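Take a look at chain A:
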Amino acid sequence: MVGLTLVALPVFLLGWLIVYPILSAVLETVFPAGENGARALSLASYRFFFSDPYSLANLQVTLWTTLVCGVLLILVGLPIALYLRFSQGRFAAYVQAMAIFPMFVPSIILSYALIRTIGPNGTVDLILNALGLPKLPTPYLTPWGPVIGLVWDNLPLTVLMLTAGLGQISNASVEAARDVGAGPFRVFLAVILPRMANSLLVTASFAVLGIFSAFTLPYVLGPAAPEMMGPFMDRTFSDNNDPLNALTQAVISFGFCLVFGLFYVRSIARNQEGRP
Partner candidate 1 sequence: MARLTIKGVSKSFGTGFAVNDVSLDVEDGELVCLLGPSGSGKSTLLRMIGGFERPSAGEILIDAKDVTRLPPERRPTGMVFQSHALWTHWNVFDNIAFGLRLRRRPRAEIRERVEQALAMVGLADYGQRMTTQLSGGQQQRVALARSLVLEPKILLLDEPFASLDQHLRERLREEVKDIQSRLGITTLFVTHGQDEALALADRIVVMRDGVMEQVAPPDVIYRAPRTEFVASFIGSMNFIRVTVEEGIGRHEDLTLPVPVADGPAVLGIRPEALSLTPSERPRAGRVHRSIDFGTHKLVDIDLLDGTRMKAMMPPETQVPRGLRVELGVSAFHVFRDGAQVYQAGARGSETERRVSHA
Partner candidate 2 sequence: MSAIPHRPVSSAAPRIAKPFDWAGLVFAILLTLVIAVPLLVVATWAFTEVWRYPSLVPQKFGLRFWSQTLSRADVWEALFLSLRLTAVVTALSAVICLPAAYAFARLKFPGRNLLFLSFLASHAFPKFGLLVAIAGIFLHLGLISTFWGVVLIQLVGTLMLMIWVPVAAFQAVDRRMEEAARDAGAGPLRVFWSITLPQAGPTIAAAVLLTFVGTFYETEGAWLIGAPQVRTMPVLMISFINNQLVVQYGAVLSVMLWLPSFLALIFARRIVGTGAFARGFGA
């Protein structure tokens, strides 16, 4: 009973500021308040979202960014994690420090850094110019701007989670495979990859959940139109003063992330069971 008392306050906050808003968002958009304040079932706001070309373009660019970032994160993070797990090389500590470093860089500072680096007349341009090479089209204010920023920002967690997943594969099982004659590539395919499937999926789910509704980096680095769901919701809510459609967009975001969210919950639930 003492236990319940001690957890009461955070549980109340959880209920009031997470569970209730989510349920309320669904209710308010499915049963919107009419002119006279009476509520009736109406899917008009959803019908609008899925027939409005601008909304659909925003959704499309969000899905595209999420997919590209997810793939890039795994492609970049997996080799780094493999290196960190199996190398005793002299650079391992430095590589780990560098890969985890972005965790300590707030996204607003990252935004400044990237604008000055990849933006128009930024450092990349300066270097290309100094080398006598032609300028590249800047990704700043194109969909690639948020992609670069989000990959940068999510790299540490990806590497940490993948390294933790790799940590569960014992040296002995890898050495046993080497012993029976499997080369490094074969070991990766036959021993490491199957046992990593779960942590890869969790890592990807977590990245998707973070990227799908990212706000700061797409807002600062991305194009004004089409924009990702984060800035779109913000503009609908604040600038257009249209909470109904903003909530609709939020519920639609929940829907698209539902599979990943469920997978993530299932995985942490299993993790907790494993620990008394």
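Regarding candidate selection, all candidates are chains of the complex that A comes from, given by their letters.
The definition used in the following text is that a contact is a pair of C-beta atoms (placed from the backbone, for glycine too) under 8 Å apart; a residue touches a chain by one contact, two chains touch by 3 or more; residues count from 1.
The structure displayed is predicted, hence computed values, not measured ones.
**Student:** Sort out for me which candidate, 1 or 2, comes into contact with chain A in this complex.
**Tutor:** So the candidate in touch with chain A would be 2.
**Student:** Residues of chain A touching candidate 2 in their complex?
**Tutor:** Touch residues, chain A against candidate 2: 1-4, 6-7, 9-11, 13-14, 17-18, 20-22, 24-25, 28, 79-80, 83, 87, 89-92, 94-95, 98-117, 121-123, 125-127, 129-130, 152, 157, 160-165, 167, 199, 202-203, 206, 209-210, 212-216, 219-220, 229-230, 233-234, 237-238, 243, 246-247, 249-251, 253-254, 257, 260-262, 264-265, 267-269, 271-272.
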